[in-house]
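What you see is the complex with one protein chain gone and the rest in place.
And now, chain A:
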């Protein structure tokens, strides 16, 4: 049987998220709620408040704090409806553990299928509408990051993916670049990334 027919036989496997609720979400990638002061290694919990952008989801706060299953742990400060029909992203890894890279890649899996929203990856910053930065800032990638940013045409957006890129997480310092979109998590769940990207492109 040809690959084409095999594909047809399998049928549609894409989920209806974000129109419908996400399925089978790993708890320790979602919003955390609770109370009390705990021994938090990144100070994500201070004075009974949880800062999603610092959290590395290590469970040190459990059972005082528990995951809720809510995947909306991102902040879109600037969106651009110009990108509504086609939104090209250039991902750059400036010092990751590989977790963000893999979760981002899984947006192309049939479950999420980001292309149905007109979201695509591009192999060059020249074709990119958004620069997606992952990882802590390493010395070797500093120049590559700046060159990628400068190579991009206007208008352009910066997306910071994961605790390392937003706050430095546990391992170091974040890249010196201001994010228009900040997607929390260690690593962020693909549901969280997908919803953040859909909102960023102005849908």
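Everything that follows uses one rule, which is that contacts are C-beta pairs under 8 Å (C-beta built on N, C-alpha and C of every residue); 3 or more make two chains touch, one makes a residue touch a chain; residues count from 1.
In the analysis below, contacts and distances are computed from a predicted model.
Only one of "Aspartate carbamoyltransferase catalytic subunit", "Zn-ribbon domain-containing OB-fold protein", "Formate hydrogenlyase" or "Electron transfer flavoprotein subunit alpha/FixB family protein" fits the UniProt record of the hidden chain, and that name is "Formate hydrogenlyase". Screening A:148, A:165, A:184 or A:197 for touch with the missing chain picks out A:148. Seen across the whole complex, the unshown chain contacts chain A at 3-4, 6-7, 10, 13, 24-29, 41, 56-59, 90-99, 101-103, 105-106, 108-112, 121-124, 135-136, 138-141, 144-145, 148, 169-172, 186-187, 189-190.
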